[in-house]
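Removed: one protein chain of the complex. Kept in place: all other protein chains.
Chain nomenclature is as follows: A and B, assigned in order of appearance, with residue numbering initiated at 1 for each chain independently.
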Amino acid sequence: MHLRAFLISALRSVTTGERRYHLWMGTLTTIMLVGAYAYYTQVTQGFGVTGMNNHVSWGLYISNMAFLVGLAAAAVILVMPAYVLHDVDFSRAVLIAEGVAVSALVMCLAFVTANSPGLPFKWWRLTPVIGLLNWPSSMLAWDVIMLNGYLVFNLAIPLYILYNHFIGREPSKQSYVPFIYISVVWAVSIHLVTAFLFAGNPARPFWNSALLGPRFLASAFTAGPAFMILLLGFIQSQTRYPIPDVAIDKLATTTTVAAQVNLVMLLSELVTEFYTPTHHSDSARYLFFGLGEHHALVPWIRTGVALNILATTILMIHPLRHNRRWLMPACAILFIGIWVEKGIGLVIPGFIPSPLGEIVEYTPTWVELCLTAGIWALGLFVLTILVRVALPIELGEARSPHLTEREAAPIVRPRATRPKYPEIRPVRTR
Amino acid sequence: MSSDPTPETPETTEDGSLLQKPVDRRGALGLLLGGVATGVAAASACSPLSAATPEERELKRLEWEEFTQKHYRRMTEAERAETIARLERLAKLRHNEEATIATTDAQPGVLFGYAFNISKCKGYRRCVEACINENNLDRRSDTQYIRIFEMENGVVDLSDADPTYQHEVPAEGHFYLGTQCFQCADPPCVPVCPVGATWQEPDGIVVVDYNWCVGCRACMAACPYWARRFNWDEPEVPAEEVNPNQHYLGNRDRHKGCVEKCTFCIHRTRQGRLPACVEACPTGARVFGNLLDPNSEIRWILAHKPVFRLKEELATEPRFWYFAD
Partner (left out) sequence: MKSIRVSAAACLAIAFLASGCERRHVRWYELPPGTIEVPVDSATAARNAIREPGVLGTVETIPVVGWAGPDGQPFEVARRSAALEGGHARVFGTITLPVSLRAGAADLSQYPCTACHQGRKLVMEDQRIKDAHQNIHVVHPKQTGAHCATCHSADDVQQLALRSGEHSTLDESYRLCAQCHFEKVEAWAAGAHGKRLDGWQGRRVVMACPDCHDPHAPGLQPRVPFRAPQLERTKGLHP
């Protein structure tokens, strides 16, 4: 009864809205349809329609997947303080973060499916009993488990909380907090496992570094909160949902620190590769300087690094970071810069030159570009739906019609008390 | 929500923006369902569910069985025989091919080893030609398992070598070195496969179950010797050039979306014959044999010639040695 009401209410939230909302969803749907056509082309004609080849065997799809796993993992930035440290400021934003995680995971799984001709129909081969899941040897097998598990966590916990709020009940902390703890560790793990997928290949010296895992985490915790800031700012300005400014400020601080760490790691990598270049540095040389007449990625990576440095510099300046007119563009620039550095600037150079020293460059075709756009549109579509469902419930506007007068009264949540730590100087906010 | 009492769908909201005009829920749902219905109708009109010849129906049935077939290593003898019959029938239906697919297991007490004499190789690429023909490699993309590198005297460095030479060979001041899958004793490509579609057989050959492979290409990223190829498109071999003598784990018909590689001509070597590349080499630069036989030619070479392997530091233990006269 309540469940049916919940679903109907969710459907209503998603299908009613202003014209600009429908225009947004319509645009996303159009892009998704273009992506679907590209996918159809790829499935029927074979992967020859993409730009990948025997030398560069992973391209745009895996690049985006690596980036988006980071985005999904970055939800932990909000989940951990909100649930574990009982930080009141993030309590409003954490459901949004979990929605971002879900949509990022959907995009990851979509990119993995787009990358393998055997998926999705041969997905059963990845299951343990009827198929053969090569766990624990294969990092991809680990990734399959981790991504799907994290998706389940990030769907189940918020849905549980939302459903309980919908029916006017306070969700039982004992039911979901243990899973929160697990999901915090899980979040870091999904990104480490994805990093190990690359780092565990001694055939690819560009990836085979201990720094790859930490670098993945640093860039994830840069791009993730940057995106969250953009999203929360949008929600703050365009809806009635109250996001405290201090939450955005804290996220901005996190992003800044992570961006600085990311730049330090980049410096470390540059010095390691170029102080005494060996043949193992050929891939890095291709990426940053080009090899012979092959230099397709050089403008990309230089732009990406420049954007990162610019955005980090802006964020490091306190007055600018607290000024929305500087913060938002800086976060957007940072997001794009990290996407270039981690997406294009990680996967493609690992294949150039090949293990036998041959150089074959990679240019994505329309199929890859359209399918990538379609999957990003899918992610934004899913995110919009989740936010559209969550916000009315959290605002108290959506309630089950089957509630009694008393149950329907707005929940007065006791103000979470700060944990009894020694006196800490409060964060200065403006 | 809106303070306007009368209109059902007001042109503008309080803010006055056109984009913020509310749309009726029923209208939205109706459009959505109408679109879905149109799509389904269009799709069903195109699907050939009705008209199908017996051959087409048989093909569909065999393709379904192929899709649901087990992992090769889990098959019983009866299932293997059934699979072979199906694959031979599919080769007939799809390409009008009379293939004989073997499932010969590894001979006990055999571990294959390969030696390549870089003094003798003159870069003729006869091995490449023989391999393409013997293994039914895709002609459209010119798939070649073997690469021959022209290297300058004095430097054994693949990054400076030229595999695309097209002039009279041997060229002055150069020597030639060939690569292919080395069937490593500790292959880095095997543990990375998420579905276990590639493994090492007891006689040392690293094989792929083409029907089980999902095409994720993690093994291609993991191979340090660039030994694996992917079928980006449906492979094409002219009917008159097809080698009908095939092995399930070797040179049978592959399809788009699976990984393949050199298998030391598993359909030949398990019958006691030499791989095509070894036989085709005019200079006798290639030597093949059983490493477990202390009296084999390959063992003699390992004992008496200075041998080296590529990327020894990666500890892959390739079973492919290079030596010079």
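Please note the rule applied: contacts are C-beta pairs under 8 Å (C-beta built on N, C-alpha and C of every residue); 3 or more make two chains touch, one makes a residue touch a chain.
These numbers come from a predicted model, not from an experiment.
Contact with the omitted chain, checked across B:E66, B:E82, B:E129 or B:E152, is made by B:E129. Although one chain is hidden here, its contacts on chain B can still be listed: residues 100, 102, 104, 107, 115, 117, 122-126, 128-131, 133-136, 140-142, 144, 147-148, 163-170, 232-233, 240-245, 268-269, 271-274, 276, 279-284, 287-290, 293-301, 304-305, 323, 325.
Simple rule for what comes next: only the chains that are shown with their structure count from here on.
Averaging Cα coordinates per chain places chain A and chain B 33 Å apart.
For chain B in complex with chain A, the touching residues are 13, 17-25, 28-29, 32, 67, 71, 74, 141, 143, 147, 149, 157-161, 163, 179, 188, 191-196, 212-218, 220-226, 228-234, 256-257, 311, 314. Considering their complex, residues 12, 15-20, 22-23, 45-48, 50, 52-55, 57-58, 112, 115-119, 121-122, 125-126, 131-134, 137-141, 144, 197-198, 200-204, 279, 282, 350-351, 353-358 of chain A touch chain B.
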